[in-house]
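With one protein chain held back, the other chains of the complex are shown just where they sit.
Every chain is named by a letter (A, B and C) in the order it is written, and numbering of its residues begins at 1.
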């Protein structure tokens, strides 16, 4: 049985990755999960300088999901390279670094920095964070901006570039095509959907930031739809994510057109989710007599 | 205690309505619910001629929600006026007729027809159905189209006009402002979010139509966010809907800026949901010492 | 037949065959129910919202109880299968129209998980019925009970019991005759039964299945295609949950 998949020349041992921001840089979860068994670890978004993020409360529960407004707190690229990357050195898995910034220059600074890091296999450019005032989603809701930043990043990047798309758009295929036109190697989707929760007893917003990004099983059908639409619209490989909590969810995403999948929120309530999903995909392949996981990609269309 | 709310001059005895397409024209649910206790009944979308809708399967379950691709099956405006409206004659509640069409002319034909019906208190114009190829959402994702159709409808309508907005857009406030510019009296939101489900065992789409509209508690945080954003952006009263299953959900929507709320999918799994919500709002008002429900509208901002 | 929404109490749960469960529920639905009607069961798990429609297999008015026989299909039926005596489950019913009781020599046909709804019908027919039951393999269920109500013929897909073939093979090979047919089972079986009935000129009622959301006729989720324009919908669609699940075979497209 062959569970390997290929993302822009990078071979993953299996299609199961983790979603940026839900897994730190792997250290915390390494107590539960053998990182060697993951297709790739995607790190929390990192900027050129440390970001403090938003005020608390930063997380809230909603039905079959959650809202977060972390606001991309991160220690900055220097600490990241000195502390977090060396930790991953010891593992036989691919490392994808998620990059955020307030301006194009911020993104490029991080991308340049990471170009020198051998341990980094790919870059994931977050142009879709709904929780920061500048940067983030502002780059991801306008096709011209998507194409422009993709082009700039590609000019400076040493590693293959994944553009991470926002679901908070009228037409996701327009953004996908813009990223493709800009030279993206891979697309990942979806980032979180903007949501809000109000505490009716305290008559206040559940999150200090008022709005937050919704993730978890509640968003899965929207993610599957968008992955499917993008798979029909562009030729690039897709990393599918949004609400994947078990093998069934992951397989749905692959059948819709994803080459690999990322598991996010599910880690929070089931630290072993990624491994169960990797096992479950193999079980499914056996049951359905599928020799090569690549035969499942986009098989329903 | 005063639970009355006012929508463009129409007074509802309480803010609890039903969402179009989830309650038929009231006949089926009248076995469970005293329709006299509802603020308003909103009927299933009706077109100028009978529509057969989409192939089955038309519904699928997703976590904390469902997908539907009914495709606006309806018996046409003539049968509606002869059969369904007279049924509602006997009840002391407001009647809002949801209108759909493939072309502007279709909408106008229905609107003209309904102008002669005394039992109809308001019109809700569905420019946001994701399940039909022509009409529906096509009118609702472009501000120019929203404004144009609103203007046309307003020219022909005898009753106040509610424009029903789609959440499948980058910026809901843009659509709201366009409807306001077109002369809408009230806005209602949200219609369903486009989603997809794949049956991994049969390797096929769960819905014959491939995509369907997602509704139910899973979409509630997105609906609350959009209601809040629209309440900040326009002066029109808002009917809030999307995933309301209990009084807490309804109150959240009102605090976010909705003047009234519609209950949709919850009717399917709790036929008494609307009455429980109406009671629950009163309990909340007592508990919080709120004399007038209107004092809750947009109270969190 | 007023519809009842309430918490029903499990009286007994047993396993009849591999993945096939039988559950007796104490519920006022029993007071109103007719053969061929169904109920909606709701999950306790709050993320699963839609009803699981299950046909009524037996009605016991003395105990104010109904029996449901169901096959494990997914998460909902799995949840139900774990219910123990005295536990509760939310129910809405009775739903749909049920079978009209007609004819002198009825032919009662059930295939697979379409077998259970025919039991109450066979009981109520009190006629000289021929009962034809189709199963996958030797995991039969309810057969003994049917034997009290008529002449039972069996077909299995793998030939392990009775005739190796389908229920329609039984009808043809055993020259089964009658003046009305009642059938429930998978769509291909219903199509074959319909064709058989047309050939022989026998009136034929079939029970249909479709995905449901409301279960009471409001959402238009569960339609099947009709030959003529339907009186309610004014298009070629009838609601399985309200206008059915039982239809005259000639009226629907299969």
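Criterion: a contact is a pair of C-beta atoms (placed from the backbone, for glycine too) under 8 Å apart; a residue touches a chain by one contact, two chains touch by 3 or more.
Computed from a predicted model, the values in this text were never measured in an experiment.
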Missing chain: touched chains present in the view: A, B, C
Selected residue (touches chain absent from view) among A:76, A:183 or A:280: A:76
Options A:216, A:242, A:257 or A:298, residue touching the unrepresented chain: A:216
Subunit A residues that touch the omitted chain in the full complex: 21-24, 28-29, 31-32, 44, 50-53, 56-61, 63-66, 68, 70, 73, 75-76, 79, 216-217, 265, 267-269, 271-272
Interface with the unshown chain - residue positions in subunit C: 45-48
Contact set of subunit B toward the excluded chain (per top definition): 63-64, 217
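Note that in this section only the chains that are shown with their structure count from here on.
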B-C or A-C - the one linked by more C-beta pairs in contact: B-C
Most centrally placed chain, judged by C-alpha centres: B
Between subunit B and subunit A, distance of the C-alpha-averaged centres to the nearest whole Å: 34
Rounded Å distance between subunit A and subunit C, as computed from the means of their C-alpha atoms: 46
For subunit B paired with subunit C, centre-to-centre distance based on mean C-alpha positions, whole Å: 35
Residue numbers of subunit B (touch at least two other chains): 63-65, 217
Multi-partner residues of subunit C (each touching 2 or more other chains): 46-47
